[in-house]
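Apart from one protein chain that is not included, each protein chain of the complex appears where it belongs.
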Amino acid sequence: MTDIATMPQPVSFGRRLKRFMADRPLIPLIILLIILVAILQVLRPGIVNERWIANTAKFAIPLAILAGCQTMTMLTGGIDLSVGTVATMSAFIMATQIVNQDPAVAFLLAMLPAVLIGFVNGIGVGVFRVHPLIMTLGTSLIGTGFLQVYQRTVIASGAKIPDFLNWLGIGLTYGFPNALFLFVPVAVLIVFMLNRTGFGRLLYAVGDNERAARLSGVRYWQVITALYVLSSLLAGITGLLYIGLIKAPSLSLAEPLVLPSVAAAVIGGTSIFGGRGGYTGTIVGALILTVLTTLLTILQMPEGGRRILFGFIVLFVTAAYLRIIEDR
Amino acid sequence: MTTNPLPQSPLLDATGVAKNYGAVAALRNASLSVLPGEVHALMGANGAGKSTLVKILTGAIKADAGRILIRGQQLDVRTPAAARRAGLLPVYQEPSLIPDLDVLSNLRLTGTPVEPFRAWVRELGIPDLDIRETARHVPLAILRVLDLARALAVEPDVLLLDEMTAALPANLAEKVLEVVRRQGDAGRSVIFISHRFVEISALCDRATVLRDGATVGVVDIEPGIEERIVEMMLGTRIEKTRVAARAANEGAVAGDGRPRLSVRNLQLGTKLNDVSFDLANGEVAGVFALEGQGQDELFAALAGSIRPTGGSIDVDGAPVKFSHPSDAIQAGIAYVPGDRAEALAMQRSVRENIALPFSAAPRKWGPIRMRREQVVVSGAIGRLQIDTRAQGEVQRLSGGNQQKVTIARWIAANARTILCFDPTRGIDVGTKQEIYKLLRELAGQGKSVLFYTSEMEEVQRVCDRVIVIFGGRVVDTFPVEDADEAALMRAAYGLPRGARADVGILAEVKPGSSAEAAS
Amino acid sequence: MSRFLRNQGWVAGLFALLIFVFVVTKLIQPGYGSGDFGSLARAVLPYAFAVAAQTVVVIAGGIDLSVAAMMALTSVTAASMMNGASEEYALFVVPFVLAMGLVLGALNGVLIVVTRVPDIVVTLAMLFVLQGAALLVLGAPGGAAAEWLKASVIGTAPIPGLPDWADAWVPKALVLLVVCLCIVWIPLRRSRLGLSIYAIGSDELAAFRSGVPVARTRIVAYALSGLFAVMGGLSLTISTGIGAPIPGPYLLASVAAVVLGGVALGGGKGGLLGPIIAVFVLRLVRTDLTLLAIDPNVTAIIEGAIMVAVVMFGAFITIRGRPVGATP
Partner (left out) sequence: AGKYTIGISNTVQGNGWREEMICAMKAQALASGEVAKLNIAHRNTDAAGQLEDIRNLISAKVDAIVVNPADPAGIKAGLEEATKAGIVVVAVDQAVTEPSAYIISNNQEQYAYLGAKWLFQQMGGKGEVLYMRGAAGASADSDRDKGFKKALAEFPDVKVAQEVFTGWQQDQAKQQILSFLATGTPINGIWTSGIDNVIVDALVEQQAPMVPVVGADNAGFVGQLSSVKGLVGAAVTNPGSIGGAGVTLALQILDGKKPAQQTVLVEPQLWENATDEGKAKLKSVVDPSLSPEWPVSISIPDWTTYTKDQIIACKGPGE
């Protein structure tokens, strides 16, 4: 066999580097993040300090948890647009019920709509096969409606942010945001769940090929219902964290986080078509978006220009990331 | 470096073709030279690179290296459309009709003339095609035939058929072979990929053999050449053991003699009519049928995929009702579909695919015991000799290796009964032997196998008993000793037992001349 | 017949639903007449174009999140160009913005093809870019529209050979909608290009292997989407007489109507008629909710519930109606 001529050439350094990164997609993503932070530092020398890092983490955490909901649902080929409404509902109910109720009771009441909406989403998607986008959009409309009706019943009683949420939302321990006490376990749990549990496996399998999963004995509706309930629960908890951070209960509190949460998951390498992705990338994706928002806030330019820049940077980051990790 | 345009200069001449997928070299040094008017076999074990070569020749993927001459000229074939213009038309291993368009629109999309297409479809043995049917609703076998007819209709100079017959029942396969041979007679060339030696001997003039991505030889097809081809294909991996079907009455039926699976008067719409049979422990029962006789539905019903409209199924003597495949799995019945796309999560790893059933039930949703899983999975991989060089994603495995994963899953899960629907579809000779052996071993362990196949050879090779289905009914059941090809064929056509097959291209192949019979 | 039902059953069902809602409207408000129908047609106009824009790309297997932003940009562009200009000048403005839509739409497509970033991210990025551009064109709502353009959607179209009473039920806005959609859609549907759009949406790999120029087809699909979006933007300018840089609620509405209209979000299936009828149904339901003076917070609940229920029902009958043995 004289096939030396067609044997692949000795691998160049650049190619090896590329392959290295392709095997560890998190690294290029983190590099992109560092580049953004560096740009920020150049534009405003001194901004990247301990306090800034803590603030960035505070805002990235709720986004990252909601993006976790998107990651999990996107793995099955779905999406959860109701997370914004669910988070808002939990936050609003918590802030208003705490006035007259025991904290534990208020917490349960706040989580109730989350579970309910998640369950309805799950049944709709899993049993009735409604497209997740429509299903979650529908339940989020319905949820918003109920929240507004509810809101009128509590105008008189006012609202209050419980101290422990305050502590969680804005407090620092040795310079680290307390929100990390919530986030680190949640993140570890999600990563562990996706990689090392049967349920995580099923999310990927169902999103990749539902029929194959079925033939392996997987009951689609069980997986999907559990998934959407879990997603809603996480969203509800995020709402509580977020109200502790923002400290102003409003009826649209967490809505602005919905599109960015989808974007964070996608930037982090999760495919919206299902079967592909992971949570660690999503976390970096959320950080990238948060830093980008800061970057644009401090830029002195017309709002229109800012948005144009934001759009192009998101596109560029995603494209660059794809280029780096794809090994063809 | 110009090739001398002799009268018999090749129509298509590829040399030094290489293609890498990351670390996997799909092709290293492949060459192929096809003369005008010849039917040229392209052979090789699973994963040898046959499909990859076809894709490169037809512009579906780009080669990393190599030179391709068409009629002595170096054309730049970058897209399937360009290949078409150059007169190269493929039928790929996977159906390529657009699933959501009807057949007519599919023709318009590719600019295929309709009347010739219709004529070819009739010729290929489908008299009553509804051309407005959406491709998605056309059964796989018919879809393959339509793919072929579409290619034939534009009268290509070189037709490339990648395992065209693998998914076809015997009657359709035979038609295809006839048509392909006539292509050669008409002066057009055909590149023909198949793992079935009968077809190769009946059809081809020469064969190019690939091993591990490189061309290892070109031979003329003549009686007795099969041995040599197998040697070239498999290199050192030559298996010469003949898997003998168990002699009648050999080995006692395990346990109390109750059948493992007992089907009575099974009814399913118009597709299944009063089907009854038993499957014993430690038995491999073959199901033989022409295309569309209800075998798909039978397997689906036993697997819990669809609910029968009447009749009963007993497992170990107890009646069962399956409303979901998980019920069947619970009862120890596993189903291996013929279409691997139906069975595999293509973007997931080999390991995850094999371990998938372990996590199915909610009580198994918790943490996975990775080490235990690793042991079980690698055991199954070893048993089926899956080539796991590209195991990160199943879709990167070659077609045959994907097929093996679908079986390995149930070996790992230790299922008591396996329903195999054409499991050797598109599997190379070496591996086929492995699978036969495996099925026999399973039976030896007291497991039971229901085995549908589109190849008569296999029935004789592995089964203890054959159940022949025609028109949704069991028309005959006989022990393997009586199951010669003639008997099978006649039964499959619903004819009484004991007549002879004397029609069709395969009838001309002398029994015993195939490599498989010799190996 | 059964194939007709399989292919067109959903559209027929939607049409029946529209008739039903119409009858209900007449029962609620016996005075509901041709003038009110004209109002409905005008309200439908921007939604219908947004939906058409979305439909084309969804059929091609994509999604366009920039539809509403594109409408806003073209609306402010047209309005600011016509501001203070002569009536005749508008004759140039219209083709100019139409061309702009084609180009910007094609840009979406080109970016998707070149960067290989998923559609959803590219169009999300473009959403910001286009919004930013709209803000640069007009920092606040303003501009003007030519009188003849405004007149083109007011009143009824005298159709020769139709009695007056029937004529009264043919509002100009409806005629404009039908003409604009048909001019583009009918020739497209019949062409090989149209088939190619369905093909890449149905199975991109199979389409490529069938010789379809996938990249070019995708770009064309997005260009057409841009064209329809511009029509939507123009209809906004025409009906309000101004351009507004903040996008209206057309994005989610367009996705919802696409799904309601029987176009599969995976691509390859459906047509334009279904989504357009769905828009009429949704707008008419809105009218009914107003006529009934239902608590506005409850209307959100009702709208969400209808959306979910219709799609659920559709999914339900598909599950029931699946032929036995179709998926063995």
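Order of writing sets the chain letters: A, B and C. Residues in each chain are counted from 1.
The working rule: a contact is a pair of C-beta atoms (placed from the backbone, for glycine too) under 8 Å apart; a residue touches a chain by one contact, two chains touch by 3 or more.
This one's a predicted model, so the numbers in the text were calculated from it and none came from an experiment.
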Shown chains touched by the chain that is not drawn here: A, C
Positions on subunit A contacted by the hidden chain, ascending: 44, 46-47, 49, 51-52, 55, 58-59, 144, 148, 151-152, 155-159, 170, 242, 245-257, 290, 293-294, 297-298, 300, 303-304
Positions on subunit C where the hidden chain makes contact: 29, 31-32, 36, 39, 42-43, 46, 134-135, 138-142, 150, 154, 235-236, 239-242, 244-249, 283, 286-287, 290-291, 293, 295-297, 299-300
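Convention: only the chains that are shown with their structure count from here on.
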Result of counting contacting C-beta pairs for A-B and B-C, higher pair: A-B
Inter-centroid spacing, subunit C versus subunit A (mean Cα positions, whole Å): 30
Touching two or more other chains - residue numbers and ranges from subunit C: 327
Residue list for subunit B, restricted to those that touch at least two other chains: 305, 337
Complex contacts: residues of subunit A adjacent to subunit C: 124, 128-131, 133-135, 137-142, 144-146, 148-149, 152, 211, 259, 262-263, 266-267, 271-272, 302-312, 314-315, 318-319, 322, 326
Subunit C-touching residues of subunit B, taken from the complex the two chains share: 60, 79-81, 84, 90, 92, 94-101, 105-106, 108-111, 132-134, 137, 268-269, 271, 296-297, 299-300, 305-306, 309, 337
Complex contacts: residues of subunit C adjacent to subunit A: 111, 115-118, 120-122, 124-137, 139, 252, 255-256, 259-260, 265, 295, 297-305, 307-308, 311-312, 315-316, 318-319, 327
